[in-house]
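A protein chain is absent from this complex, but the other protein chains hold their places.
In this document, chain identifiers A, B and C correspond to the written order of the chains, with residue numbering beginning at 1 in each.
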Amino acid sequence: LYNWEVKCISLVFSFQQIQFVEDKQEFSRFPTKTGRRSLSRSISQSSTDSYSSAASYTDSSDDETSPRDKTQVNSKGGTDFCVKNIKQAEFGRREIEIAEQDMSALISLRKRAQSEKPLAGAKIVGCTHITAQTAVLIETLVALGAQCRWTACNIYSTQNEVAAALTETGVAVFAWKGESEDDFWWCIDRCVTTEGWQPNMILDDGGDLTHWMYKKYPNVFKKIRGIVEESVTGVHRLYQLSKAGKLCVPAMNVNDSVTKQKFDNLYCCRESILDGLKRTTDVMFGGKQVVVCGYGEVGKGCCAALKALGAIVYVTEIDPICALQACMDGFRVVKLNEVIRLVDIIITCTGNKNVVTRDQLDRMKNGSIVCNMGHSNTEIDVASLRTPELTWERVRSQVDHVIWPDGKRVILLAEGRLLNLSCSTVPTFVLSITATTQALALIELYNAPEGRYKQDVYLLPKKMDEYVASLHLATFDAHLTELSDEQAKYLGLNKNGPFKPNYYRYKPRS
Amino acid sequence: LYNWEVKCISLVFSFQQIQFVEDKQEFSRFPTKTGRRSLSRSISQSSTDSYSSAASYTDSSDDETSPRDKTQVNSKGGTDFCVKNIKQAEFGRREIEIAEQDMSALISLRKRAQSEKPLAGAKIVGCTHITAQTAVLIETLVALGAQCRWTACNIYSTQNEVAAALTETGVAVFAWKGESEDDFWWCIDRCVTTEGWQPNMILDDGGDLTHWMYKKYPNVFKKIRGIVEESVTGVHRLYQLSKAGKLCVPAMNVNDSVTKQKFDNLYCCRESILDGLKRTTDVMFGGKQVVVCGYGEVGKGCCAALKALGAIVYVTEIDPICALQACMDGFRVVKLNEVIRLVDIIITCTGNKNVVTRDQLDRMKNGSIVCNMGHSNTEIDVASLRTPELTWERVRSQVDHVIWPDGKRVILLAEGRLLNLSCSTVPTFVLSITATTQALALIELYNAPEGRYKQDVYLLPKKMDEYVASLHLATFDAHLTELSDEQAKYLGLNKNGPFKPNYYRYKPRS
Amino acid sequence: LYNWEVKCISLVFSFQQIQFVEDKQEFSRFPTKTGRRSLSRSISQSSTDSYSSAASYTDSSDDETSPRDKTQVNSKGGTDFCVKNIKQAEFGRREIEIAEQDMSALISLRKRAQSEKPLAGAKIVGCTHITAQTAVLIETLVALGAQCRWTACNIYSTQNEVAAALTETGVAVFAWKGESEDDFWWCIDRCVTTEGWQPNMILDDGGDLTHWMYKKYPNVFKKIRGIVEESVTGVHRLYQLSKAGKLCVPAMNVNDSVTKQKFDNLYCCRESILDGLKRTTDVMFGGKQVVVCGYGEVGKGCCAALKALGAIVYVTEIDPICALQACMDGFRVVKLNEVIRLVDIIITCTGNKNVVTRDQLDRMKNGSIVCNMGHSNTEIDVASLRTPELTWERVRSQVDHVIWPDGKRVILLAEGRLLNLSCSTVPTFVLSITATTQALALIELYNAPEGRYKQDVYLLPKKMDEYVASLHLATFDAHLTELSDEQAKYLGLNKNGPFKPNYYRYKPRS
Partner (left out) sequence: LYNWEVKCISLVFSFQQIQFVEDKQEFSRFPTKTGRRSLSRSISQSSTDSYSSAASYTDSSDDETSPRDKTQVNSKGGTDFCVKNIKQAEFGRREIEIAEQDMSALISLRKRAQSEKPLAGAKIVGCTHITAQTAVLIETLVALGAQCRWTACNIYSTQNEVAAALTETGVAVFAWKGESEDDFWWCIDRCVTTEGWQPNMILDDGGDLTHWMYKKYPNVFKKIRGIVEESVTGVHRLYQLSKAGKLCVPAMNVNDSVTKQKFDNLYCCRESILDGLKRTTDVMFGGKQVVVCGYGEVGKGCCAALKALGAIVYVTEIDPICALQACMDGFRVVKLNEVIRLVDIIITCTGNKNVVTRDQLDRMKNGSIVCNMGHSNTEIDVASLRTPELTWERVRSQVDHVIWPDGKRVILLAEGRLLNLSCSTVPTFVLSITATTQALALIELYNAPEGRYKQDVYLLPKKMDEYVASLHLATFDAHLTELSDEQAKYLGLNKNGPFKPNYYRYKPRS
């Protein structure tokens, strides 16, 4: 069956080219290995954000020796890796096994394609968060025939035990929690080049690996068959390269797949807004007055959850179409200033900056909470709160009381960074969708006939998006209806999809 | 203010061309004036569907004289019209006044543009349902400077009193409830041609007027500056013309505007599914087991409403992406056969045919209800129920009991036609959105500089869609937030919109 | 099985006495047969309210001959009845059959007890609305062994066809739609006395039958074994009699059963508020601002439904406990004056009077709607609107536009009477709960051993309430869990219930 499916998918792949996005970000800001001082500039932002879930399992052991200074040998005698402590492998294995239970779609893909080995010969360098969920992806790639070398896309987000467990099974992992910037680039470098290793595929999250290879090893880079990029940041950097005519390798943007976007925004936020607020503040939702700034997918998710738990929710919007939707969904659409003295909680979901200003923070009620679910850490003008007359009091991890001279306290969460990443967890199921998409994208790029993909950035086609979705339906014991021949003809559709046109894709603020 | 707005809108208008939709429907099926026998084929389907709201006010007076045989004079001595009974004008005027109360957006547009008269010189032929809401549109066009001649797009849907009231104010209306097919084409013809009248704009709903002019008066047709088309059917026919290279006039498709589509599908269905079921069957929703076939916008609206009222809802889907959304929204995704013996109500929302087959109807429970909210009357295989062993019993208007030999009854609503059109009403607010969009589209096409529009079909641009939405926010006392200069720059947006890219538009089954 | 059940029920019956309710209503206002002039005072209020559902099927035939002046013979030659037209029996039979489909609990009770005939020897006089649903009850009583004579409790609510159908099967019905007051009492009288008939049970709805017998036939009344009373009004009158020491017959108050109350208030109102508003005004709920006065069960039902459909709902309350519940359920609790200029719809659910005053009506927005879901027709001060400067315009049945001198219109529904009775329908399922409760109460009172019931008013015991509920679970295919012996012992409960203490009952405003 799988064979047919992959072929079927391959046949319909006709990745659309995407128009370049205008972006003033200078290409010259490309990170170079410089040293600690320039850390904040030289590593992409995503490299320093950390999923709290990743952190939660990881030990804070006292061993201060740098992994680079230790010699470790795995149980098979291998030494081509660098992790915190190979002895943690057993604990990490259990974490991976637990993750596998919620990633049945990926496991199912692994089982179907195992005998065929569609990645036989693939030599993949990966640079991602190293978590139990990523490990399930990596071990799937290996099961499908690939050789892998892996490093971390973030200096804090590696689960050391998982890295150890991967190492035990022969994956060359170079990553640990708490790397220095120098470590960060050293690890990447060790993944790219080693004796007898010529990578031909890249799986990246943030673009640091891609750009390192592009800059340092242009000849290796040119021989790459394809790049799969996961993050907004990385995708932007690829479009810049492409626009500048410097992208000599086909790349696939898996960030903008419909399935991933719906889950990353609407559904994830619906769950994580409650979780993030509760874990940090123990706030009771019933009867609380809340203003949600922005009614795109993220705002819609937040509003739905809060309304369902008995909060009274107001919405601010700049876009009349979204505003009209908010009205019809039962939310009063207001300007922030109308309700600023009234509300108990402000949540920003705009992607904009300075949506909550100092002036507005000055007028908030004592005990009110302000947090951000949007795209950057500038939605709340946190900088404006760092003035001498205000006292900051850290009351819990990720929770600051900002205290006005009159004693008024405003509760600021995660210092205005993303609440859902900082104070909540991302369900394994959502990570499974991402990982399955990445695996399929790698298979496609690796197997595509000469000429199908040019040196450009491609969107995931609907057919593949639908295939990822269909693999995840088993989790819900959901049964899809199949079109009869007569119906397919009537609708002008192929019985196996795609059911949506290729131009259908995730649109911001819809 | 308005002046600026219209100009601003005009400047950003850059209607996208749309690719032609493949459609096997033969152009040769274009209606010709033939006579009663061919009625069902020669008038487009929408011409015989009827909004129940339209019908509800209208008298069933005993006067059987055809309006064509009567001579009527309005209070100003005018005779250039043909309606049922000019004496009903006062009653119709009140209906119009009531409708105006819920169409404040259109009235507001009328007031803003009144002094400027952007339609001065426009000679508009219109062919739409003639209801109080349409009258508000027509009188707005007149207030903006246009001359209008108007006829009905449906032989049943004219509110006679409203037609009379329009006539009293000088609009040349040719329409009444219960026209014959011959009347239908006669009325259109009278609107198109009369002494001293050379129309330059068309407002059509279904395409019958457009095609009549195209066929019968090609020379008049060529001089038309623009066509505004409201219906799916009419838009399809325009695309066919265009594809065939025969469309010599720019046309605007207002059917696919985002605002209209969201309201016509998600929000309207959310309200009308409850109304339609209740008015016909008085069914109690609490605890009812319901299966909704299809989880596009229509299905989403139906599911949300029924779940909210305490029904237990199952979903069937062919598209894994929609299926996954249904799962996440809390609905079990099943095949119809799994629940057919269980459910109390089946609702089809697919746009597909034979979604409920005779075999399945055979297995439904005694007393169960089956109805259609989708796009055509073939979703339920009603034809298969017209066999000798089954008894049909009409128990109320639009309600049939189909009785099996063992006494089992299945309650079929509206004979499988659209429940929301047949057994419910469309809120005036939704009609206001449509009417406002039509008015703006007419203004734009009429005022566009030479060359802006070619001989093709154009989508409504986002800017205009957003403007319609913004005019309707006042109804909800909703207050839009404005971007600061700094924020607009940060987001790369114009402060006045559009806030969505032009390629963003309504997509079926999203 | 049934035998055991009834015995089991009988054993646990220990009806609580209820304390008398203080009521200033004068007993001397007891209706007497006086004539048309005193109609409005002499028939209890419920006698003139009418369910719209009852009315909807009934013909408005031109036959103006009073049924009292006609001689009719049913197909078995019987003449002991008086209905509009015996020839309508067949149509009525179908109505009854349709109703039976939604009253499976009552039918199931009928089947279980049929062989045992627990009402053998019972001679029941009934005075209720005569609808298809009542017919199912009456025919159940007959199947259980009773003889019945029946009349209408309301001069408008008889479905003539159903009355004819009952007559055909031998029930002595005296009722038609549109009785005069004189007819009303004549019909009652004919049911109470006829040759060879000595009634021993009363089923009443409103108390008119009971009081007629009490006043006119005290000797017959004394021999009655039990009264089952359905309505609030009738129950109040019984408590008054009892308090005055004049109630010489045991009576059972079925109005206050838990099951009935939950359905009559919370669940019914949740459905009927939407239906009532939609049928009368076609209003769109999404985004509407609504204030609901009172957050008891009725208010809770209204608020839940409106919120679910996208309305923004405010609540007014006098009781802080209900107010706190409203807050926690996500509604802003306000004083009416705070929102009076803002809201689109006012709904009263208080049981209080003058909750909406003329002063407040003066300040409502143009086009706003005002209606009543509470207990009386005085919640809105409708009388205050009948002043010369205001114009009333009847735009549809049950819909008045009240027009202020400046042109402002307020839409008043059902002239302030109960919206759910006037403009909506009561689901058959709810009527089935009532009818089943009435049947069980009759069985119990008729079979109770000497001395179990004194001359007082009794509440339905929990055991019986639970039995009615359990009979209705089949409709939902719901499966009850049974306690194990060990669990029953642990909880100190009988395995067959009651699961709630006897003192548990419906409390207003909980």
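Heads up, the rule we're going with is that a contact is a pair of C-beta atoms (placed from the backbone, for glycine too) under 8 Å apart; a residue touches a chain by one contact, two chains touch by 3 or more.
Model, not experiment: these values are computed from the prediction.
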*Of A:V283, A:A448 or A:A488, the residue in touch with the unshown chain*: A:V283
_Sole residue of A:D275, A:D381 or A:E415 that reaches the chain not shown, by the stated touch rule_ = A:D275
*For the chain that's not shown, point to the residue among A:V232, A:L309 or A:A448 touching it.*
A:L309
*Among C:K216, C:R332 or C:R452, which one is in touch with the chain left out?*
C:R332
*Mind listing the chain C residues that contact the chain we can't see here?*
22, 258-259, 262-263, 267, 316-328, 332-336, 338, 351-355, 465-467, 469-470, 472-473, 476-484, 486-487, 490-492, 497, 499-501, 503-504, 507, 509-510
*asked:* Applying the definition given at the start, please give the residues of chain A touching the unseen chain.
replied: 53, 94, 98, 101-102, 267, 270-271, 274-275, 278-279, 282-287, 289, 305, 308-310, 342, 366-367, 393, 395, 401, 409, 425, 427-430, 475-477
*asked:* Please output the residues of chain B touching the missing chain, sorted low to high.
replied: 286-287, 307, 310-312, 327-332
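To be clear about the criterion, only the chains that are shown with their structure count from here on.
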*Hey, how far is the Cα centre of chain A from the one of chain C, in Å?*
59
*For chain C, jot down the residues that touch at least 2 other chains.*
286-287, 309-310
